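Then we have chain A:
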Amino acid sequence: MRLVIALPFVWLGVFFLLPFALVLAIALGANAPDSVPPVELGLSPKNFALLFTDDLYLAAWLTSLRIAAVSTLAALLLGYPMAYAIARAAPARRPLLLMLVVLPFWTSFLIRIYAWMGLLDENGLLNQFLRWSGIVADPGTLLGTEWAVHLGIVYAYLPFMVLPLYATLEKLDVSLLEAAADLGARPFAAFLTITLPLSLPGIVAGCLLVFIPAVGEFVIPDLLGGTGTLMIGKVLWDEFFTNGDWPLASAVAICLLVLLAGPIALFQRQQAKGLERRT
Partner candidate 1 sequence: MSGPIVRIEGLAKRFGAVTAVDRVDLDIERGALFALLGGSGCGKTTLLRLLAGFETPDGGRVLIDGQDMTGVPPHLRPVNMMFQSYALFPHMSVADNVAYGLRREGGGGAETDRRVGEALDQVRLADFAKRRPAQLSGGQRQRVALARALIKRPKLLLLDEPLAALDRKLREGTRFELVRLQAELGLTFVMVTHDQEEAMSMASTLAVMDAGRIVQVGAPHDVYERPASRFVAGFIGLANILEAPGGRWVALRPEKIVLSAARPDLPHASAGKVVDIAYEGARSLCRVALDDGRTMLAATSDGAFRRGQDVWLGWAADAGHPLDE
Partner candidate 2 sequence: MRRARFAFTMLGFGYAFLYLPLGLVMAYSFNDSRLVTVWGGFSTRWWSALLANEAMLQAAWLSLRIALASATAAAVIGLAAGYALARARSFPGRGLFGGLVIAPMVMPEVVMGISMLLLFVGAERLLGGPDRGFLTIALAHTTFSVAFVAIVVQARLADFDRSLEEAAMDLGATPWVTFRTVTLPLIAPAVASGWLLAFTLSLDDLILTQFVAGAQSQTLPMRVYSSVRLGVDPQINVLATIVVVVAAAALVLSGWLTRRSA
């Protein structure tokens, strides 16, 4: 047993935990474009100070949080009825319906985002359809706006919202709703007082699974958001690959980690609780 614990413990310690110490060390250093790697070690907080004083970075933080929050809410509003419908479908059909939600997750993330590029382009299929049908004569371009980023996040992370919601809704005892109806609750009141509170663990898990990765998202703002959308994941990427400023990129990573530590811990506690209930 000791060996069984040691193998993953050591692996994750070396490849997951230790690197964060390195990131912190680099973040406190300075950019040195002429050396390899381009870092001069030090103990200066100026990278962190820059992140919280420069308007550009502040805007990126706020935009990331706003986009992630709005997208999470949108995914919840679409995902909840979907999960509810699957949980209420005939038991024999549920696996298929669920599989249809999960299937896109098994295809390439990159390709799913790419699929929207052709749709949202100025002369893309969406605009072609809008012009042809006469709904909008002169539609603007969705590609390169925040709208497209929201759309992409909801699209990419919808399975993560539906799965935990389905897991809690499927376990819901139908006789509870019958009892509520028997005691005089209309269907909507029964939903608000019984179904919704009992599915809260699923709501929390689903929202965290969408929100956490969305805050640090890079591919979606890069491909769908264009230059106008500044999200923090893209800032990190650009600082690292375009500007070659490793210390600043590291500082962004540390801040992102601190920002998400709360939600990540919450998610982890929920997972642990859920598993304990099953044993």
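Selection rule, in plain terms: all candidates are chains of the complex that A comes from, given by their letters.
Here is the rule we use: a contact is a pair of C-beta atoms (placed from the backbone, for glycine too) under 8 Å apart; a residue touches a chain by one contact, two chains touch by 3 or more; residues count from 1.
None of these values were measured; they are calculated from a predicted model.
J.: For chain A, which of the options 1 or 2 is its touching partner in this complex?
T.: Every other option belongs but stays apart; chain A touches 2.
J.: Spell out the residues on chain A that touch candidate 2 in their complex, using ranges where they run on.
T.: Listed in rising order, the residues of chain A that touch candidate 2 are 1, 4-5, 7-9, 11-20, 22-23, 26, 37, 78-79, 81-82, 84-86, 88-89, 95, 97, 99-104, 106-112, 114-119, 121, 123-125, 128, 155, 158, 162, 187-188, 191, 208-209, 212-213, 215-219, 222-223, 233, 236-237, 240-241, 246, 249-250, 253, 256-257, 260, 263-265, 267-268, 271-272, 275, 278-279.
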